[in-house]
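One protein chain is absent from this view; the other protein chains keep their places.
Moving on, here comes chain A:
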Amino acid sequence: MCAAEAAMGGSASVLPREALDEYQRAASCHRAALVLASSRAYKRFSELLPKEERENACSTRVPKSRILTLPELRANPFQHRICHVFSTSDDGDDSMSFEDFLDMLSAFSDSATSDIKSHYAFRIFDFDDDGALDRKDLEKLVNCLTGQGEESRLSSTEMEQLIQNILEESDIDKDGTINISEFQHVVSRSPDFARYSVRS
């Protein structure tokens, strides 16, 4: 798939056109993002690789440590979770192939449907991968959101209160956890979710 780039512009950072086309159709993002994406994504992806492996960037996997150097993920408190969720690696080292990378980009792009977004968001927030957000997950989530600093941490009573409130609001079936349909129910009503771009 990634052969013969040398002919096209001579750099290894060009994605063959057919492949691009295919990805474009499959990815859930609008062409918009994808376009910027498909070639740019490829470029960025291959930038993450060491020089000698760039020739066949489609078949190699990028280790997690390199993925985390992306500026978009560097400051994100969920960086490890994101890597984990989007990685298809068998041995659990959260490395990413190009397709995983594209998956990630298309999920985060402007035009992914809110279903997809909420789906992935749920999996990112589900720290123990058991398919439901329980109190421990919520606690971890709050800790992620409030950052590392000591002074910004919530006290344990505040945490308790907060989690209680959240469960009261969104746990419709009262089983003490939030499952994906409850999560989507809540999130789909949010004015801020999946709508970061402002049109005036």
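Note that in this section contacts are C-beta pairs under 8 Å (C-beta built on N, C-alpha and C of every residue); 3 or more make two chains touch, one makes a residue touch a chain; residues count from 1.
In this section, contacts and distances are computed from a predicted model.
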Hidden chain of the complex, named as in its UniProt record, picked from "Beta-hexosaminidase", "Cyclin-H", "NADH dehydrogenase [ubiquinone] 1 alpha subcomplex subunit 1" or "Transmembrane channel-like protein": "Transmembrane channel-like protein"
Positions on chain A contacted by the hidden chain, ascending: 21-32, 35-36, 71-72, 74-78, 88, 90, 99-100, 102-103, 106, 108, 113, 115-116, 119-123, 125-126, 129-132, 134, 138, 141-142, 145-149, 152-154, 158, 161-162, 165-166, 169-170, 172-187, 189-193, 195-200
